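One chain of protein is taken out of this complex; the other chains stay put.
The first chain written gets the first letter, and so on, giving A, B and C; residue counts start at 1 in each chain.
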Amino acid sequence: MRTKQAFMTGVAILAAVTTTSAVPGGGTVSGKVTYEGTPAKQKPIDMSKEPSCAKQYATPTTTETVVTGPNNALENVVVYISAGAADEPPPSQSAVFTQKGCRYIPHVLAFQVNQPLEVLNEDQTSHNIHPLAKINREWNKSQPPGTPPIVDKYDKMEFIPVKCNVHPWMHGTFAVLKNSHYSISSGDGGFSLPNLPPGKYTVTAYHESYGEQSQEVTIAGSETKSVNFVFKAKPY
Amino acid sequence: MEETSAQQAHVHAPPEGFLRKYVFSLDHKVIGKQYYALALLAVSMGMALSWLMRFHLVWPTTRIPGLELISKAGAPGGIITPEYYLSLLTMHGTLMVFFVLTNAPFAAFGNFFLPIQIGAEDMAFPRFNMMSFWTTLAAFLVLILAFVIPDGPPISGWTSYAPLSAVGKDAGPGMGWGMNLWAISIAIFCIGSLLGALNFIATTLDLRAKGMTLMRMPICTWAWFITSCIALLAFAVLLPACILLILDRTAGTSFFIPSGLVVSDRLQPHSGGSPLLWQHLFWFFGHPEVYIAILPSMGIVSHILINSMRKPLLSARVIIYSMMSIGFLSWMVWGHHMFVSGMNPFSSLLFSFPTLTITIPATIMTMIWMGSLYGANIRINAASLFALGFISMFVSGGVSGFFLAQPSIDIVLHATYFVVGHFHMVMGVASIFGVFAGTYFWFGKMTGRMMNETLGQLHFWLTFIGTYCIFMPFHYLGLVGNVRRYSAFVNDYTGPLLPLHKFITIAALCTGAAQLIFIFNLIYSRYKGAPAPENPWNGTTLEWSIPSPPPWNNFGGKHPVIYHDPYQYDVKGSKGDYIMQDSPEPSAG
Amino acid sequence: MGKLFAVVLVIIALASAYPIVTHMYVMPEDISTHGHQIDEQLSDTMAEAGISFLLAQFVLAFFVWTFAERKVGSKLKNFPGGAKVMVAAAFILVGTEVLALGVFGQRAWANVYFTPPRPDALQIQAQAGQFAFYFRYPGVDGKFGAIHPDKIDEGNQNYFGLDPANEIESRDDIVSAELAIPVNREIHLMMHAKDVGHSFYVRELRIQQDFVPGLDLSVHFTATKTGRYEIVCTQLCGLGHYNMKAYLNVMAQDDFEKWMKQKASEL
Partner (left out) sequence: MSSTIYEPVRTPPPASRDSTASGARVAKVLSGAGEASQSGIWVGIFAITMSFAAFTSALFVRQGSAADWTHIALPPILYGNTLALLLSSATSQMARRALAAASSAEPHAVRMGLGWLMATLALGFVFVAGQFEAWRQLAAQGLYLATNPNSSFYYVLTAMHGLHVLAGIVALVLVMGRIVASGAAFRKSTFEATATYWHFMGVLWLYLLLVLRTKL
């Protein structure tokens, strides 16, 4: 077991070295995520039950289950290499998930298996963090203001819906991934996976409401392959 | 099996060896002390929990040093989380109601003194007696195990309303194994209490000494007897309820869980259960439980008052009949806990009347006690002070019952601090006062050394004033509509109430600290106290006719014969002002 | 010592009564049509209970003051009339008190629970879940869409588990986190629990009613004063219980209509 781990880490480090050294030679997969059809209208959130949060918004914020941008761009889509890339050891710096104004920042947090996860509460009220993990160990903790960050990590790949029991509108997603080749689509739906050593990959896009899509792509040398995803949007 | 143990009780040789003497003892006196020790441990824990709760309520952001070591998840950085507050609340209630209020006045004193006061050498079934203590201890251990498991203690309050208590870990932290442990512990406790009650009843019916007719039993014996009759029914109902709850939680049945519940975003795989069913079963036990807690203290207090007044009560029979009718009525009132819980509004009315009616026997008892004080010569000492304090406390807690017995008023006062104040005074503090009185009164008999009187009276004054300072304000908070069981006050109206809450907390911390005097007094007197004479208070009942502490077979193999009613005080023409129950000396006719 | 006990007891009794007599801690002003009966009942009971409380404590104090630690051998006597007087007194005093309270108390209760809601009452559905209230208005079609527990999606604000894709009734249902109601109009509140037991308590309305899962209960009331009032949960429902609240917003009729339009536009 331990030796296996050591071996894995060795391999991984090697891979890391090659990829980093191979930055000029590394290939890139980039593209846009868009939707077709009419997405559900994002509704304003009534936070009157939590004045300390409500007063932080001039106009009420809206839900974030489907965030769109200009010309059908789809935001918050996790694009990652689901096959073809070697598993990598977790980076040492921790992924930070912040509760601010009774919202999760970021709404979708992607990080690696066994990478330290830090949950912060920057509100004046106590929050409750309840990641509804199915494969990983489920936990459910409250975090009063002024308490130290909750530190945890997940040892299996999974997309975990996160909720706050105290504030029902607070929902987010943990994307626990096996390697560092992932990207979350930005406001214009764009994403990019750099530093891919030559090889055949499966690129997968995950959206919390619209599910998963995959495409095959082969990288030879330092080219940039363009891959686009189009999700079907439903009004309800 | 029964009969061997019964045989044991009467022809067994003195116990040999440490284990037989002090641990697995068949001697009702040792078992009584064991119960007392358990109650003492439980009450210290319960009080510590209430300290944490009160502290957190008024200083929510202040670190409590060291608490993190006890529960890292429950108190990150020494600050209590909402769920841990509820865990503390649940454990406080459960420990206090089951392991203190049921054990101390009933099981502890009852075990020690009931056989002696009826002139028996031991309980009818000493083996059962030992078993009932060890089952109770097991229940206690299972319960506090919830503190150390990662899941933590349950958060559904001592009433554990379904479906919150039934759906499992989705309901929140502590509702996984923590809740299982709670249900198992209470089920075990029921078995222990049933064995105990059975033993008390059989003993009282069959082991009375020659001449000890039922009406010649001391009032506290009567109280223990009536209480064990109530307990026999109450715990026989709670046990099935717990079994059904455990099945709902672990076997996927749906006794208490209805269809289509979505807890923590998960649709629960149950259907058709009835949450009200749990409430009915629980309160059918729960309300009689209140009287299980208070009746023994009533008996003890009457016993002590008579002795300190040096004259009998106006009528002991009336007291006994009142206790009986309270015990009887306690079976028709459970619904008054459920006025606003969706029960048929007509049944609310049905439950309201017997509830109001219970105040009649209660008032009768109070008036008999006070009326008997008239023209007496009251001996003031720690014991009698606590007995008098009991009357005052019982009245204060009792009158608030007028409000809660009425459905219409319950609409606004239900689930507020008013309720908390009410039951803490009438069943909590009052019954504990009875225990204190009993301790100061009987400690000499139980250990062979008298308790320190000065410390005792100091303890009384601090406790008496302190408890009023804590629990009277609870009523005021309730009148404003301050909701109970909140781990923080986030409502708009609670701001102005905070000073009152601070006052309560400080009072609670001080009163709690005052209990250290009592603990010290117990330990100090146990070893350094003045040796106790056979009859320090010039009492008339049988416990005063034997050495302190009594020999293993109570009456040294002799079988007392009873010539008198229990309380022959202020008898003209007798040498002293009293005649022992077993002395052939004629009492003035 | 006996005298000291008497003194302390009297002080305690007076101190306890003071905040009550001076109305230091009272319910907020009642804004409902039925509440005054409850308030009267409460103050009547307070008077009776208060008097019995003070009386009992004072008598106890007096007896202890007079009869504690008299010199040895002083003559003992019994209360004139003995037990019988006591029992009779208890029966008469408390009996009548109980009867009075019982009978009159029922009137207030009956008013809340035995009168059916007026047919023209405004129907609103309240759903309690860990740990928030949500309220649903039938919308223009006057019909509530069906509830599908499996469709509940809080991240998407579908708190009731509606299925607008397939059911037209639910498309125009207005869901709100605050309970907005018009003043002086009877409200028929249908109560539905999503997960565990909760309770609906508005002090100003003098209304408290549990939500019982699997049991659809309802209350009806009329608010007579515009303003914003707190709705709190009084049934222990889990870790967020203390923070389970919403606001009751009593508006003038036309404000209420504006509010409805505004909400409808958000759909």
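The working rule: a contact is a pair of C-beta atoms (placed from the backbone, for glycine too) under 8 Å apart; a residue touches a chain by one contact, two chains touch by 3 or more.
Everything numeric here is computed off the predicted structure, so don't read it as measured data.
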Residue in contact with the excluded chain [from B:I70, B:V148 or B:L205]
B:L205
Sort through B:L40, B:A166 or B:L313 and give me the one touching the missing partner chain.
B:L313
Touch with the omitted chain, as defined above, among B:M131, B:L145 or B:L247:
B:L247
The one of B:V30, B:I155, B:A171 or B:V237 in touch with the missing chain is B:V237
Tell me where the left-out chain touches subunit B, residue by residue.
1-3, 6-7, 9-11, 120, 124-125, 194, 197-199, 201-203, 205-213, 215, 232-233, 236-237, 239-241, 243-244, 247, 251-255, 258-259, 271-274, 276-277, 280-281, 284, 311-317, 559, 562-565, 567-572, 584, 586-589
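Definition applied: only the chains that are shown with their structure count from here on.
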For this assembly, give the contact graph shape among line, ring, star, complete and other.
complete
By mean C-alpha position, what chain is farthest away from subunit A?
B
Interface with the most contact pairs, given as the two chains involved
B-C
So the centre of each chain is just the mean of its C-alpha atoms; given that, what is the distance between subunit B and subunit C in Å?
29
What whole-number Å value describes the gap between the mean CA coordinates of subunit A and subunit B?
55
CA centroids of subunit A and subunit C: separation to the nearest Å works out as 46
Subunit A residues touching 2+ other chains are 125-126, 128, 142, 161, 163, 165-166
Within subunit B, the set of residues that touch 2 or more other chains is 81-83, 172-173, 264-265, 488, 490
Within their complex, state which residues of subunit A touch subunit B.
125-126, 128, 130, 132, 140-148, 150, 161, 163, 165-166
Along subunit B, where are the residues that touch subunit A in the complex?
60-61, 73, 76-77, 79-83, 169, 172-173, 264-266, 488, 490
If we count contacts the way the header does, which residues on subunit A are in touch with subunit C in the complex?
40-41, 43-50, 63-65, 125-126, 128, 142, 161, 163, 165-169, 171, 208-209, 234-236
